[in-house]
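The structure under discussion is supplied below as structure tokens; questions concerning it will follow.
Apart from one protein chain that is not included, each protein chain of the complex appears where it belongs.
Chain IDs A, B and C follow the sequence of writing; residue 1 opens each chain.
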Amino acid sequence: MGFHDECGVVGIFGAENAAALSYFALTCLQHRGQESAGIAVSDALGAPSGSPADGKSAAQIKLRKGMGLVSDVFAADSFEELSGSIAIGHVRYATAGGRTVENAQPFVHSFKMGSIALAHNGQLVNHHELREMLEDSGCTFSSSSDTEVILKLIAQHFIRTAEPGKTRQERLLSAVKSTVQLIKGSYALCIMTEDTLIGVRDPNGIRPLCLGVLGGLKAEDAAPLGQGVGRNEVRPQGGTHPCNQSYILASESCAIDAVDGSFVRDIEPGEIVVIDRDGLRSVSAGLESRRQTCIFEYVYFARPDSVIDGIPVQDVRYRMGEVLAEESPVDADVVIGVPDSGLGTAQGYAGASGIPYVMGIIKNKYIGRTFIAPTQKERENMVFVKLNAIRSDLEGKRIIVIDDSIVRGTTSRRLVEVLRRAGAKEVHFRVSSPPVKFPCHLGIDTPSKNELISSTHELEEIRQEIGADSLAFISLEGMVKAFGADAFCKGCFTGVYPV
Amino acid sequence: MGFHDECGVVGIFGAENAAALSYFALTCLQHRGQESAGIAVSDALGAPSGSPADGKSAAQIKLRKGMGLVSDVFAADSFEELSGSIAIGHVRYATAGGRTVENAQPFVHSFKMGSIALAHNGQLVNHHELREMLEDSGCTFSSSSDTEVILKLIAQHFIRTAEPGKTRQERLLSAVKSTVQLIKGSYALCIMTEDTLIGVRDPNGIRPLCLGVLGGLKAEDAAPLGQGVGRNEVRPQGGTHPCNQSYILASESCAIDAVDGSFVRDIEPGEIVVIDRDGLRSVSAGLESRRQTCIFEYVYFARPDSVIDGIPVQDVRYRMGEVLAEESPVDADVVIGVPDSGLGTAQGYAGASGIPYVMGIIKNKYIGRTFIAPTQKERENMVFVKLNAIRSDLEGKRIIVIDDSIVRGTTSRRLVEVLRRAGAKEVHFRVSSPPVKFPCHLGIDTPSKNELISSTHELEEIRQEIGADSLAFISLEGMVKAFGADAFCKGCFTGVYPV
Amino acid sequence: MGFHDECGVVGIFGAENAAALSYFALTCLQHRGQESAGIAVSDALGAPSGSPADGKSAAQIKLRKGMGLVSDVFAADSFEELSGSIAIGHVRYATAGGRTVENAQPFVHSFKMGSIALAHNGQLVNHHELREMLEDSGCTFSSSSDTEVILKLIAQHFIRTAEPGKTRQERLLSAVKSTVQLIKGSYALCIMTEDTLIGVRDPNGIRPLCLGVLGGLKAEDAAPLGQGVGRNEVRPQGGTHPCNQSYILASESCAIDAVDGSFVRDIEPGEIVVIDRDGLRSVSAGLESRRQTCIFEYVYFARPDSVIDGIPVQDVRYRMGEVLAEESPVDADVVIGVPDSGLGTAQGYAGASGIPYVMGIIKNKYIGRTFIAPTQKERENMVFVKLNAIRSDLEGKRIIVIDDSIVRGTTSRRLVEVLRRAGAKEVHFRVSSPPVKFPCHLGIDTPSKNELISSTHELEEIRQEIGADSLAFISLEGMVKAFGADAFCKGCFTGVYPV
Partner (left out) sequence: MGFHDECGVVGIFGAENAAALSYFALTCLQHRGQESAGIAVSDALGAPSGSPADGKSAAQIKLRKGMGLVSDVFAADSFEELSGSIAIGHVRYATAGGRTVENAQPFVHSFKMGSIALAHNGQLVNHHELREMLEDSGCTFSSSSDTEVILKLIAQHFIRTAEPGKTRQERLLSAVKSTVQLIKGSYALCIMTEDTLIGVRDPNGIRPLCLGVLGGLKAEDAAPLGQGVGRNEVRPQGGTHPCNQSYILASESCAIDAVDGSFVRDIEPGEIVVIDRDGLRSVSAGLESRRQTCIFEYVYFARPDSVIDGIPVQDVRYRMGEVLAEESPVDADVVIGVPDSGLGTAQGYAGASGIPYVMGIIKNKYIGRTFIAPTQKERENMVFVKLNAIRSDLEGKRIIVIDDSIVRGTTSRRLVEVLRRAGAKEVHFRVSSPPVKFPCHLGIDTPSKNELISSTHELEEIRQEIGADSLAFISLEGMVKAFGADAFCKGCFTGVYPV
């Protein structure tokens, strides 16, 4: 409840109205970013195939992006201009400094080899070094975004890979591979040229990216893509797919469901997926890859109906609740969860502890970007507009409340206040993540270390600060147990990052 | 999931920034109407008291209203223009025919006695007769709303009650009483003159309206208002309240919570509450009153954190679930509820049946008024953007799904489709209201009788139509049992209406 | 340059796309008001004729209005909703107090006899008395506009004229006549019911209103309308026109030109023109009528291409310039006019004096409603953004500058400053209206008497105040001479008003 993710991405290949499908998919990724939205589209597939190897395509990439929700940026008439069968889309959470349309994505640049569009979820740790390097070579930047850095790296390598006998597509792929060698950090990328869609996931797979097929095809039909498809056990290297197939790439599988697609598998850490007229090919970036998915994707960011790297989000939330119940039991009358991410965990806690689950808290879903506090006095009371307690669930009761995290502590203190106001006799605070002690440099907007309450305060101090009767965090071991695996970035708890 | 309520209302008296408080309260009533929003405000209390009896007040009622959400209509600078300590506000769900700003509320009219503002939740059944009567007397109407009819009736009676010795306030109250004698149907009214706030609830109390105090005062402090305050057992006739008190009237108690107010009690059926410089007075409209609250307020419209007529909404939803479990048990693996109103019922069913409650379904909260379907083909798929299933909760399982109602059947069929797509082995549909066989004429937007699937189809036919493995509705008796009382309008089930 | 007119009106009858034609006409009347715009339309003519005498028409009057320019309020899709062959439209200049959409016109009210829409240019002097009278009879008002008063009077009389044998149209006409007996002041009205368009002009004809035919018909074809049509010499009483004809009413003839119509004649003072399925009938309001057209319509408000009451606006401006040259000659090098209304007068002065006319001043045409002065300091300099001098026309020269009026004197002082800055050696200020000493109560927004510089200062004082080398106003006699007639309201010069 105190974190913000940076983005959601989507890519569509081979569907009649790619922009409209992207619009639907982005609407289902909107929880990942509400500050800006954009879609880039190409109709090269429908156009007569006049793109010679090494030459520029006649098709153009059209772009529409703007500040606000997906439904603010796109109107019914937007889609007439955005005709085409290949598209990428993006929703963005923007940090305070960069809330300008210049930083909205996708970025579309044209260059020697044609046009390239890029949508990025994640954050580069060597952004400044790469930007400096590009600046040294004469590059100029129209934004402050690290996404523009990635785009320029791809473009430069694309140009420079002019070897005899190499086709345009080979050069493009080579450029993406070279770029991936250079960039460090977290990245799930949807890359588009006039006639090609490419998905890339960083070697640690920190940000999620998954693949689906469209148009009534089921995942089973997509079997040639890899062996044992659908559960990612097998790395589908170099598989080629029949053409005339439509594909979708998305940050979360719920976006595939939204367009009635069938989930195929997650993009592997360090995998590059190229989709063009010849079908789908999977290529390794050639980097040492080790899955280290951001654990907060499960804890907080992702929609409960998404499955990331084979782990259903809601399922693991239940299990975290079960672990919390084991680790930090307490005698109480009801268990409640803080919407939306705390609900599953609370249900899991309830199931394991036998203490009844009740709703207990309502989150106002009409609090959007434009919601304002007319005066300072009102600003203080806004907590009650955002959150309210269900008195009949809580009055006179001992309550266990589950939240996904405690960051600064402010929100937690207010939450306890809301519960007490509704007559809670005892408030036992349980947190489905270990204490967050370190800021994230891989795509999550966290405050600095000295603002993280778990970094500066002991457990008992935090309990007093938030006014709870008891407080417990899930243990790191417990968390790993809940996941049944340990392939996650847990840097914000441990200070040890994969990058 | 197939109904629409007409409105939410709020009234504030004696608070420094009445418009801002109304804004917060309306944001918490936004679920009752998303088509238009408005606030009318007066600063008469702050102005030098120069309103002579029987004369017009110098103060003016300022108004701002428009199409869209509360947060669309009001911007930070709106509140500078809307200074004042008395306000009423309104959010509206508009039926297709009247989606124009001319029908947005509050209505503010000026007339012989000053200005009057009105916000109305409900629907008059003798609207056309009253309008004709007023038209016969020469009235013209700038809208097609029955709210304008009520406003004009009050104004006309206000003017005509000029008896010697009667004060302005006595005449106003007399006018409201006379109006209430004339209008039939459902109405929860917030009425405002330059210096007075009045709340009225129809003799059957069909639409809810409750009272709170603001400014740190607790409900206990408000005791003089009646004997046994807080649970409505006692009718607080004629009680007068100390002045310098700040009050709030609202359709639902969650709006009182939003401004950190304290719930005092519900307005009684047929009660008129007058709040002015002299405090609060409760007056009977002098009609035979019998509580017949719209039962769908509990089943569907109200927020779970609201308490209506002493019955906590969420609580009764749990109990309806329990009754459903008793009445229509079925062997299954999980129970799920259709958000948002089906959740509590599902939790109640789970508790009573011992079958585990899981989340199962996600409703996209970013689907607003401006969400569009670019093409016809996309329109059909929009169901998956609006609703998605959590596969890990459902795959291979026998599912009990609880919805609040079945109206046309279309939504239910799509819901079953969504669940089956996610791998549900069996889908057992349970409905927390009896079959809706009759349209509502008291404030709910229902289709005509021959579009109501329960009116035209037998149970088994409906089951087949929606594609469920089994289907059951709660019985009327069971519903009454869940409520522990029988003071409700159940016209849509029985065809017997209180009016 | 210091006055503001209140409005422009248009009415269309019998044309296929009446709203679109109104849009064009209003765009050509936009100079009369830029604060709000609106169009009301009915498709009764196209609908099956089901409007029984004394019964309500099945057709409805649709309305769209809003704040801003005509082109801001209407978009391409507005006209789909506004289908119909009868329409009235309005553009409005709003005084500071009433800049709300509630006061935007047309007003559309429904009542016992159906619906009525009204667009009004002018101002009632007995507005408050009539409003009080209506309030006494129980009327309520949703605006502060005197237009609503007129609408309600018509409606009330319409209802009350139920005499045996009288048709609906006879009753409507009777109601309009009765209303005209009651209202005093200036008014040019376009009135619309579902199937009828009515134009009315006050007995003094203070605000202009003229008639045209549409659809390729020429004015000559319209002869039956009156004897000696086209120049208004003859009062066309009771003439009936063949049906299947399309008509336009408009504040100025330039709006008739805009829709490729043919000007027929001005509506006479005190005339009521009724247009319905049976054609056009002209009826006298039965009041003593004497033409007293507002002389400022010619001096300032009207477009130069309009002809009002038989006098071409531009023509009379030339002649006023000639008179000024005779009355107040001065030795100078060039004559310039203040755009836009001073140009014709300057050209007339130049012609008569033999002193060359040059352009000399540029008025920025992109200064609209949304133009802002970021800070106070910039606000002072905004005069140079609004007006600039052409140095090559003025440098080192003795200049005669013609403006239409001096109101407060502020604008004139700034104008002289602009000219001096551009190198003018001498500035001789000539004004094409006599000193404005009295405020207008008939539709022009003037400051109060003590803010009118001519009311508080002598000629020489004014000259010093504005910094001119010489100053002269046209004499009242000279003005009358220029017009070749004396049928004008000159109240702002003399304090003697027709009403």
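The rule we apply is simple: a contact is a pair of C-beta atoms (placed from the backbone, for glycine too) under 8 Å apart; a residue touches a chain by one contact, two chains touch by 3 or more.
This one's a predicted model, so the numbers in the text were calculated from it and none came from an experiment.
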- Item | Displayed chains contacted by the hidden chain, counting the whole assembly | A, C
- Among listed residues C:I116, C:L172, C:V213 or C:C254, the absent chain is touched only by C:C254
- Query: Per the definition of touch given earlier, which of C:V101, C:V125 or C:I390 contacts the omitted chain?
  - Reply: C:I390
- In the whole complex, of A:D77, A:E132 or A:D278, the residue touching the missing chain would be A:E132
- Task: Determine and list the chain A residues touching the chain excluded from the picture.
- Result: 63, 100-102, 107-112, 116, 132, 135-142, 144, 151-152, 155-156, 159-160
- Could you list which residues of chain C touch the chain missing from the display? 16-17, 19-21, 23-24, 27-28, 30-31, 69-72, 74-76, 79, 254, 257-260, 303-305, 307, 312, 314-315, 318, 343-344, 347, 351, 356-359, 362, 364-368, 370-372, 374-375, 377-378, 381-382, 384-385, 388-393
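Just so it is clear, only the chains that are shown with their structure count from here on.
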- Angle, in degrees to the nearest 5, of the Cα rotation that carries chain B onto chain C: 180
- Please report how many Å separate the Cα centroid of chain A from that of chain C, as a whole number. 60
